[in-house]
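First the structure, which I've put down as structure tokens, then a few questions once you've had a look.
Here the complex is missing one protein chain, while the rest keep their positions.
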Amino acid sequence: MLDAYRTILLARALDDRRFLLNRVGKLAFIISPRGHEVAQVAAITALEPGRDRFCLYYRDFAAALACGFTPRELMLGAFARAGDPSSGGRQTPGNFGSRRRGVVIGSSTVGPQIPKAAGIALALKWRGDGALCFVSFGEGATSQGDFHEGLNFAAIHRCPVIFFCENNHWAISVPQPLQVAGPGVAERAAAYGIPGVRVRGDDFFGVHAAVSHAARRARAGEGPTLIEAEVVRLQSHSTDDDQRAYREASDLSAEATKDPIPRLRETLISRGWLTVDTDREMTNRLTVEVERATDEAEVAPDPDPATLARHVYADA
Amino acid sequence: MLDAYRTILLARALDDRRFLLNRVGKLAFIISPRGHEVAQVAAITALEPGRDRFCLYYRDFAAALACGFTPRELMLGAFARAGDPSSGGRQTPGNFGSRRRGVVIGSSTVGPQIPKAAGIALALKWRGDGALCFVSFGEGATSQGDFHEGLNFAAIHRCPVIFFCENNHWAISVPQPLQVAGPGVAERAAAYGIPGVRVRGDDFFGVHAAVSHAARRARAGEGPTLIEAEVVRLQSHSTDDDQRAYREASDLSAEATKDPIPRLRETLISRGWLTVDTDREMTNRLTVEVERATDEAEVAPDPDPATLARHVYADA
Amino acid sequence: MPERTLVQAVRDALAEEMERDERVCVLGEDVGLKGGVFKATEGLQRRFGAQRVLDTPLAESSIAAVAQGLALEGYRPVAEMQFADYSFPAFNQIVNEIAKIRYRSNGDFSCPLVIRAPTGGGVRGALYHSQSVEAYYCHVPGLKVLLPSTAADAKGLLKAAIRDPDPVIFLEPKKLYRAERGEVADGDAALRPIGEALVVRPGSALTVITYGFMRAVSLEAAGILARENIDVEVIDLRTLRPWDVEACVRSVRQTGRVAVVYEANRTGGFGAEVAAELAERCFADLDAPVTRIASPDVPAMPFNPGLEDAYMLNPEKIADRLGALARY
Partner (left out) sequence: MPERTLVQAVRDALAEEMERDERVCVLGEDVGLKGGVFKATEGLQRRFGAQRVLDTPLAESSIAAVAQGLALEGYRPVAEMQFADYSFPAFNQIVNEIAKIRYRSNGDFSCPLVIRAPTGGGVRGALYHSQSVEAYYCHVPGLKVLLPSTAADAKGLLKAAIRDPDPVIFLEPKKLYRAERGEVADGDAALRPIGEALVVRPGSALTVITYGFMRAVSLEAAGILARENIDVEVIDLRTLRPWDVEACVRSVRQTGRVAVVYEANRTGGFGAEVAAELAERCFADLDAPVTRIASPDVPAMPFNPGLEDAYMLNPEKIADRLGALARY
């Protein structure tokens, strides 16, 4: 459990550092997981990195850490260095990929990973070794036809896949009422005859339980589950966006108080799993780790321009 | 009511004639409404041709008659003559279109008319004169992403549209269990917070009532309704298909007994709205009408090849 | 006349046309209060309301389909695809439905709408915010494809596109949104005809035919060659479908040398059409091979600046090739 908490703090610390680097002009572009971290790490820690497959989306910075990406690797991605394990600096940071870790590289395109995950899960079902595919996306992605096609296919073939929607109620500037018709995302599961669950994204144990249950079903051959984790987007959509342009100041300040990390910290302390001191220690150690990761990434080499045309096709 | 019954008989008579013409090599390609006629005509007669919009699909031969297409016009389409009001012989028969009748021309592509109908209905809502848009499709079309995108959009904006699914349980050779995950098409409405209704497609009054109710809601600004009419496909998918290749003989012979027209005839007679004699008279008059329509279409001129490049863009 | 950036000119065109014709409306992702990710629709929702400036769900196929439905009912929708790279989910609606409805209905129906999309690279947008997609749409009978590269052309052609009776794909070089500025007329005086290329730099040694961001880059290349007394004529197509063959032929007849410069991937790019047509039409006048100068056949712009630079054409790369052509 403390490992998970540590991962969450690490994600936050790295994100804070990214914003500092962005402000001094060292990082071009950031999509922040701020507000999603608890839900992301709770979900991944309920699964088996190494065994399962993960189709993450661009906001899954904390999920990537939970899948095994190191701070250094994520910083290499942030700086678009040659050592970026996802794409060698070719994609914008946030498109996480690592074959050996079972993290299937995404594109910046919203939606296509959903039916793709159904196909991956079909293969896992055929192989029959109990592995599953986890695919995450925002509520905006549920509007794409690919969301429907993916759930329909996975439900028909009882594919071992977990559809994990991180609903922060905003798709850049578009609020849920203009995005998702009907009561919510979880309710869409019934249309396909699969279970749909809505959980509070700031409730680590609730998310962990929901994903664990979905995983048991998937591994037992009972098919897909749709999980909607309600989270908050504590930052603008990305560093290219300023949400004050389209959100009420009151709404923003109200949401600012909903940071899930303090809540988790209190729970852990109240349950006696964490003390204020161990927490401080942890934070300090993380700061050092973040320092090192940043320093290493900053001086790491850029990709060789001569490699531009490589990997369009298999090497001859 | 007898008008509707007459339209149904007319559709059947014309279809029978098309098959005769096909067998003697005079018609290249037919998609038969056989088994769908009662549901189609019941739906259209609950609406207001001339006022409403209709996005029909290729199997809506009887619906087209109910929308005001004449037997002669449909035969001109079957023969791909210049006088075909839908496309002047450019499209395969079944893509019905007539601007003045509010019948929006379809393409052979399965699905795209669904979100298109949402857009048409949005315009009708803006205009605010109480007109609505009716869009029909098979259950196979519900698998397309466009189905989802269309329902989501229409539900968000409470567009006055009726989504009418003619579920004959087969998409060419693919049966419903491999096509539609979950309990059925009607249940998908709940995902969007709109009403979903399943009706027996051989129950004229049931379909008529369901569509009338949906129309009242639409005109009252209460938004879209999804209706699933369960019908039988008494013919192969098209004259290019032979369903004996993929359906059990027993299943086919069982379904052959489910022709909705005799059932409707008995109801009308039992209710005293029709006598055996008037029925026979009607049939005889229709045979003459079909004769005339066929003869006229057969000798009608083909489109002038010189018009090939016309209407790619607006005439200069 | 007021000075405007290209993106301001786009916004002005939308505002003027919405003012002029109440059938004109705008729809797309984030076009409302946010005003679009490039601010092309900024302020329009406050001015014209949330109906005429509609924030759609994140679903491009339905954006195109809804725009088509509105057009069929007599509205004049301008749909925005947030990036040209994201027009592909709408490809079926655009190519099979929108482009063909007039033809398949034998003229009974028409679909006057505009689909706007920021196109091209050089903004560190990486693979999915940098693609040049014009070739896909230029192959589609029934569509018109515009790709302006100045503020005045952007405004004039967008206004013309909105008034056009047929569907128009309107591609905006995002690299120029703020970089490109110039004087732009108001109202109908700003209108530009669809289908007319423009000689943006007269010259006698060779002809460069280009469009979009490559116009500015080609002009710089021409400047470099001018120092070697190689006098380059530069033509900006502005409209890609239907493109102005005659204007190009006229120029090539005089210079006898032509290079087609485009930012898209070389193979199968729209420049291939231009090169093929001119090679056929100007055969007798050519003193050197029709030359294509384009981006490599790599999926799209990588994010890393060094890789992005290696991918992009620049004045030096173009000048080298043009010099060789002039000396051929």
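As written, the chains take the letters A, B and C, and residue 1 is the first residue of each chain.
The rule is simple: contacts are C-beta pairs under 8 Å (C-beta built on N, C-alpha and C of every residue); 3 or more make two chains touch, one makes a residue touch a chain.
On a predicted model such as this, the values are computed, not experimentally measured, just so you know.
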- Please work out which displayed chains the absent chain touches and list them by label. A, B, C
- Only one of C:15, C:179, C:249 or C:288 touches the unshown chain, namely C:288
- Cross-chain touch to the chain not pictured, restricted to B:143, B:168, B:225 or B:294, is B:143
- Task: Write down which of C:17, C:30, C:108 or C:273 is the residue touching the left-out chain.
- Result: C:273
- Item | Which residue of A:27, A:44, A:117 or A:264 touches the chain not shown here | A:117
- Item | Absent-chain interface as seen on chain A, which is shown | 85-88, 90-91, 95, 97-99, 104-105, 107, 109, 112, 114-124, 126-127, 133, 145-146, 149-150, 152-153, 156, 310-315
- Tell me, which residues in chain B touch the chain that this view leaves out? 28-29, 80-81, 87, 89-93, 107-111, 140-141, 143-146, 171-174, 178-180, 240-241, 245-246, 302-303, 305-309, 312
- Omitted-chain footprint on chain C covers residues 61, 85, 88-89, 91-92, 95-96, 99-100, 103-104, 127-128, 135-136, 138-142, 241, 264-265, 267-273, 275-277, 279-281, 283, 286, 288-292, 297-300
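The working rule: only the chains that are shown with their structure count from here on.
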- Message: Chains as vertices, touching pairs as edges: which of line, ring, star, complete or other describes this one?
- Response: complete
- Message: Using only alpha carbons, which chain's centroid is the nearest to the whole structure's centroid?
- Response: C
- In whole angstrom, the CA-centroid distance of chain A from chain B equals 45
- dist(centroid_CA(chain A), centroid_CA(chain C)) in Å evaluates to 36
- Message: Can you compute the centre-to-centre distance for chain B and chain C, using the mean CA position of each chain? Integer Å is fine.
- Response: 41
- Message: Can you list every residue of chain C that touches 2 or more other chains, as numbers and ranges?
- Response: 56-57, 59, 61-62, 89
- Query: Among the residues of chain A, which are close enough to touch at least two other chains?
  - Reply: 143-146, 178-180
